[in-house]
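Only one protein chain is missing from this complex, and each of the others stays in its spot.
Presenting subunit A:
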Amino acid sequence: MAGAGAAVLGLLLLLGSPGGSTGPPRDSLREELLLSPLPSGDLAATFQFRARWDSELHREGVSHYRLFPKALGQLISKYLVRELHLSLTQGFWRTRTWGQPYLQAPAGAELWVWFQDSVTDVDKAWKELSNILSGIFCASLNFIDSTNTVTPTASFKPLGLANVTDHHLLRYAVLPREVVCTENLTPWKKLLPCGSKAGLAVLLKAERLFHSSYHSQAVHIRPICRDASCLSVSWELRQTLTVVFDTFSVGQGKRDWSLFKMFSRTVTEACPLASESKIYVDISSKTQENELLEVTPLPLSVHEAPVQGDRRTYAVYDLLSPSLFNVSRSLNVQLKWKRPQDSLDLSTPVLHAQRYVSGYGLQTGEISTLIYNTHPYRAFPVILLETVPWYLRLYVHTLVITTKGKENKPSYIHYQPAQDRRRPHLLEMLIQLPANSVTKITIQFERALLKWTEYTPDPNHGFYVSPSVLSALVPSVIAMKAEDAEQNPLFTSLFPSSDGSSYFVRLYTEPLLVNLPTPDFSMPYNVICLTCTVVAVCYGSFYNLLTRTFHVEEPSRGGLAKRLANIIRKVRGVPPL
């Protein structure tokens, strides 16, 4: 260990000196931007910044941070985090019209963390971690508590290097109500080594990013193999940001775009700290014979990669290659559609889902989830995770799963009932989706009455139910070779793929808005006064009337003799007549 420590010190010194090329850098930064036109004609821009650090963060004494942000590094070493995934999203990825996302996130804030097995009190560490993250990202993550935290058993596996599958070390929470805006973007940008001063990050202008249909920013931290032999661990921090631009409303019906049009900036240089800086443009066309789109300036190289079960072609602009900025000082990638798109029937993705509340009235309801498998001949299983707050009382005996009119028995069910005010319902199921089918999952619930202090300030807005999570290995159209992950674009390499015949997809459904029975808060005082008065005035009398009978007692008019006799008796000490 001491030797290793000395080596680390030596390396650090080497890195410190400019142009030190004797050893491989201990940390590296790759940045890339993927621009992909969506089937609906909109445009998705995915930024990925990957900082990789060959260091044992969990060991004591790591104090020198270069590219890896210190705030996050300290967090990992203090709370013994194995993996951390945080996403903040505004909007909803519409899988049906936009196709399969590279990285989807649920609307609102999502946080899931795997802890090291040396953590003794996971709940405490989780609580503190979420509070600190809340401070770092200016998000309301401090609202994560036991009522919205669950421990899924099957849906969330570690993405990085880990062989632990003890799911008690996992915590998962979604805050569907979280509103994401610039105050969350600024701290996220500050984690980048170049900030938003240079490189691709200059494009991240808040006023343009939030003038979009979908905005999702995420931070993923995980341990990965340092090299092919995988004897030691490196830490990887991926910061991803996905925006979908509505080219329709911006371009008045035309769907052409350019970097300047979308971000009101162009790229002038790569981040000097980055070892790789590339822009990918998805130019793969559905049909072979005609090329629908045209990119300018002409790309220097074209990359072909199997992504999500399909072979895709990307035009690549390497910002580090000097020839790129030879012609003009800035790079403004433009794309033009040669023909207008006017096909109604979009190619639907293999797996997509929809969730809604059915029924009416304020007493009961039903949560329905429709899962579509549009693959023509392959069936595949999907893991469904439902987290429902305790104030919707689920009735598990009403759980019905039907596919093509027949009952579909899940091969695995994990259900954890809710406890009032303490923990939510957790329902995890492994469901087989037959080829070309729609599977409908319904479960009924009853709306609970909350205590009057538990209502939100706007109770008539409704209460959110977090999206359900679908995780599936979707069979791919073409066989994918396992390639060297380091060479591929970043967006292909977050989820590990087991073999070439299928690829991993995680989908989130819409969050739901459910109305609960709400008292009229405008007049509690009147109601209380009236009720108390009515009870006070009426109760006694009604009780009397119901339990007694009243008779008029005729006053006994005894004569003078009787009165006299009574006086005498009183004197004698005998009870009167």
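Observations
Operating definition for what follows: a residue touches a chain if its C-beta (ideal position, glycine included) is under 8 Å from a C-beta of that chain, and two chains touch if they have at least 3 such contacts; residues count from 1.
As a convention for this text, contacts and distances are computed from a predicted model.
With the options "NADH-ubiquinone oxidoreductase chain 5", "GPI-anchor transamidase component GPAA1", "Aladin WD repeat nucleoporin" or "AP complex subunit sigma" in hand, the undepicted chain maps to the protein name "GPI-anchor transamidase component GPAA1" (source: UniProt).
Only one residue from A:210, A:260, A:325 or A:504 touches the chain missing from this view: A:210. When the missing chain is restored to the complex, the residue among A:97, A:313 or A:416 that touches it is A:97.
Residues of subunit A that touch the chain left out of view are 90-92, 94, 96-97, 107-108, 176, 210-215, 246, 248-249, 252-253, 342, 344, 354, 356-362, 366, 368, 438, 458-462, 464, 510-515, 518, 522, 537-538, 540-542, 544-545, 548, 550-552.
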